[in-house]
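What follows is a set of notes on a single structure, which appears directly below.
Note that one protein chain is taken out, while the other chains of the complex remain in position.
Note that the chains take the letters A, B and C in the order they are written out, and that residue 1 is the start of every chain.
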Amino acid sequence: MIKAGLIGLGYWGPNLARVLHQTSRCEFTACCDLDPRRLEKITRQYPHLKAYRRPEDLLDSDVDAVLIATPISTHYEVARKALHHGKHVFVEKPLADSTARAQELVELAEVVDRKLMTGHTFVYSPPVVKVKELIDSGHLGDLHYLSFSRVNLGLYQKDVDVVWDLAVHDISILLYWLDEFPVQASSFGRSCVQQAKRDVAYLWFQFPSGPVASCEVSWLSPQKMRRTCIVGSKRMVVYDDTDPSEKVKIYDRGVILHQPETFGEFQLTYRTGDMVAPNLANTEPLLIEIEHFFNCIETGETPRTSGKFGAGVVAAIEMANHGGWQPDVALAEHGEVIVTGGKR
Amino acid sequence: MIKAGLIGLGYWGPNLARVLHQTSRCEFTACCDLDPRRLEKITRQYPHLKAYRRPEDLLDSDVDAVLIATPISTHYEVARKALHHGKHVFVEKPLADSTARAQELVELAEVVDRKLMTGHTFVYSPPVVKVKELIDSGHLGDLHYLSFSRVNLGLYQKDVDVVWDLAVHDISILLYWLDEFPVQASSFGRSCVQQAKRDVAYLWFQFPSGPVASCEVSWLSPQKMRRTCIVGSKRMVVYDDTDPSEKVKIYDRGVILHQPETFGEFQLTYRTGDMVAPNLANTEPLLIEIEHFFNCIETGETPRTSGKFGAGVVAAIEMANHGGWQPDVALAEHGEVIVTGGKR
Amino acid sequence: MIKAGLIGLGYWGPNLARVLHQTSRCEFTACCDLDPRRLEKITRQYPHLKAYRRPEDLLDSDVDAVLIATPISTHYEVARKALHHGKHVFVEKPLADSTARAQELVELAEVVDRKLMTGHTFVYSPPVVKVKELIDSGHLGDLHYLSFSRVNLGLYQKDVDVVWDLAVHDISILLYWLDEFPVQASSFGRSCVQQAKRDVAYLWFQFPSGPVASCEVSWLSPQKMRRTCIVGSKRMVVYDDTDPSEKVKIYDRGVILHQPETFGEFQLTYRTGDMVAPNLANTEPLLIEIEHFFNCIETGETPRTSGKFGAGVVAAIEMANHGGWQPDVALAEHGEVIVTGGKR
Partner (left out) sequence: MIKAGLIGLGYWGPNLARVLHQTSRCEFTACCDLDPRRLEKITRQYPHLKAYRRPEDLLDSDVDAVLIATPISTHYEVARKALHHGKHVFVEKPLADSTARAQELVELAEVVDRKLMTGHTFVYSPPVVKVKELIDSGHLGDLHYLSFSRVNLGLYQKDVDVVWDLAVHDISILLYWLDEFPVQASSFGRSCVQQAKRDVAYLWFQFPSGPVASCEVSWLSPQKMRRTCIVGSKRMVVYDDTDPSEKVKIYDRGVILHQPETFGEFQLTYRTGDMVAPNLANTEPLLIEIEHFFNCIETGETPRTSGKFGAGVVAAIEMANHGGWQPDVALAEHGEVIVTGGKR
């Protein structure tokens, strides 16, 4: 059985530990954090774990796979070392703090022939998978536009702004659904509370096959919103992650443009049909994600949120942040930054 | 008593007719439309009205004030004629289809010394006035940002796109609240159903005193939203015009940035207090607006949504449409495009 | 064409007048009210109407059908006179202020061979008709129970309590859906603001085929609710009349009772499927109702909310008010108090 180690026991690490302990797809044997109190706490909970303070020491142990939940600025360094040690690597989102570094990790993983996966958990959640099915099956028709709102009061991250913290979720969902990379992007925001750290931002994306997308993210909003509207030529969907029972609503609605006869004006009519909220599985996305990682190691399959996928998310963020940045040559040569299935 | 005539009996005109009939502030004596069926219908309802097919004929009559609810592309021409005839003029929003024409009307009204007012009805609605009071009184603190969503399925306008149809509401509210003109603006949208007519769009504004604003407008959305979030340093407000009973919610919430002692990191804490939904008057904005018009004619007062105000709204739309357009010299010379009270 | 007259121009009468004017199924020729100001107002709006102050004078005129929207305590007297004058009669709900009087009207209408219909408008509304279809088609399975909430702040009626004002709606819907008369009923309430006039009440009904029902009605509630939950063995429905877009939601949910094998406990499992909110027609129930009245006069068909149906509603209210009152012999002899179609 695959032996797995966990590096980073801060905010998110304990969730990974719980799932690594829960699954039968790996043997969870080691953990690592600079802070001895965190190590003490986790080994009290999982007494069989070997505890390390330095990542290098864990990497020198016999684990086959490493999961990295350290601060974002350290992702690149820790993942690089882990790959050099011949480990399969799972990195929490975002894969790295720049496209260049993310891309370097992708290339390194290919060279050392190890799995590199990014922890974009939402891509494994039942409502997001359901919308993907609706898009891919043609149920929604051609996609017109997508509008994301992810706002709430807090939680401020120490090392990144709200785009790197919250928009990264929406962009991963967007790239998973559309399976293509934006040709143009832009962003707009403001640092309200702290200097030079945006706590509210808006991002725009233009996709090659037509659709446009907007993401609104904020740490400074009185009401929590986790709302995405997906508008297709045949049907429209609202995915609201705060709704306890009906997260996905499919509206059989649209506008029909009638060709004018001989001469005269175009006529528009509205079509309104039933709304359906499909029943969704009640499975934990994090568990599905982690088991998918170990599955891919065993079968050789490319993870749905591979390193390349994660690099694409980082590239899209940088593109929006730089307001129209085009994917550079290195990325273009790979020609398939965003591969989320067999499509491209 | 002021004699009033109404030009344009299409979609909106009958609402103006109803209110002109209802108020005791004017004598509603004449109406005008190219379509004789519309004239027949309105005179059946208000038998005392004189009916004209040509605007010129109504303008030659003894009315003191004219209300214009014709298609947007004709606003300029009809309003110009009305001012030349020495009438006080109320023009439905937007004032004109370009800043230059709107500005020309503003100057003409000054030359002929007649009132020019734009029909931005929302500016007279109780929730919008309540938020204005909260901002002006300092109750919200410094404004961080404002986020508007005005989306629904339909109603497509024949001669304009969704920005000129829907965003014009949000921009009028925004300029009324902030009482200043944006220094930068941008927009992004897509023509999904018809060619070269955006049915979904996003607009961004940067205001000189700090706040940023975003407007999302769509004719192609499965759920109706009329939601505005106003975030200040002391309090936050959600104004939801679709809520039947609690349109304005004031949240006593915020983030406090603690200065680090001697050295160390900045600390953030969240403040969460009560939420208050103030009771709002149940008055009809359109009636208040129309009576305000006749009041201003009688007292000489400048209307809250004066011609200048309306020209500012048109200028802000053009600024966003051109993605960063700066107010030109002519506008700057007037130096007070947006006067919504005694402030400037 | 049928000539129709309207008696009673208080709160509800003007709505009937508007619809009588709008439909092409009758000639609306006469109206009547004790208050000359109401008569003046209505004849200004509909100048062709003959106006009467005394019901007798209207009944002496050549109208074929009379619609009665007077205070409840006068329904019996006015309807009786109208039937004696050989008019077809539409009486606003409730048909009369006692079962005995309602029953007398039913019998009288049979004797004089005229249509008697009760104005239970909700029975003609698209969501109520949709739920009826779901029940009758077996889509919901066997009905377990129904729970109604109809509460808001005001509007107090002068001559009746909240049961006669609000519960009458729910009971008409209930009898229409179930098509049978309760075998047992009870009620419980309180007069909070005025003496001896309940402003909050709860009613319980037991139906012969199994289902039970509860109605909560209140004039003294901070939030408006118009919510009905219909629970069947196969599916469950929530009908929320305050929801602007999804008034009917059909839940494919239930509990399955598994027979124990050999010995042991019963096992229960929960079934959760999709939720569907069917698209509903956007027709005005009042217009449908009024046109149904004139249709029935012409075709001889029995109205869906016939006099007998209306007498059943009154009997069910009295049954609940008296806490277990059983339908008396006279009613039982007719054997078909609740006829809502061709079923019985």
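In the analysis below, contacts are C-beta pairs under 8 Å (C-beta built on N, C-alpha and C of every residue); 3 or more make two chains touch, one makes a residue touch a chain.
In this text, all values refer to a predicted model and were calculated from it rather than measured experimentally.
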item	value
Contact residue for the chain not shown (choose from A:Lys224, A:His258, A:Arg271 or A:His322)	A:Lys224
Contact residue for the chain not shown (choose from B:Glu246, B:Glu291 or B:Glu318)	B:Glu246
Residues belonging to subunit A that touch the chain removed from view	223-224, 242, 244-245
Contact set of subunit B toward the excluded chain (per top definition)	246, 252, 272-279
Residues from subunit C at the interface with the omitted partner, ascending	144-145, 147, 151, 153-154, 156, 158, 186, 188-190, 192-194, 199-200, 202, 204, 211-212, 214, 216, 218-223, 229, 231, 233, 236-238, 249, 251, 253, 255, 257, 265-266, 268, 270, 272, 275
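Operating definition for what follows: only the chains that are shown with their structure count from here on.
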item	value
Whole-Å separation of chain centres (CA-atom averages), subunit B against subunit C	44
Distance between chain centroids, defined by C-alpha means - subunit A, subunit B (Å)	40
Sites on subunit A at which at least two other chains make contact	272, 275
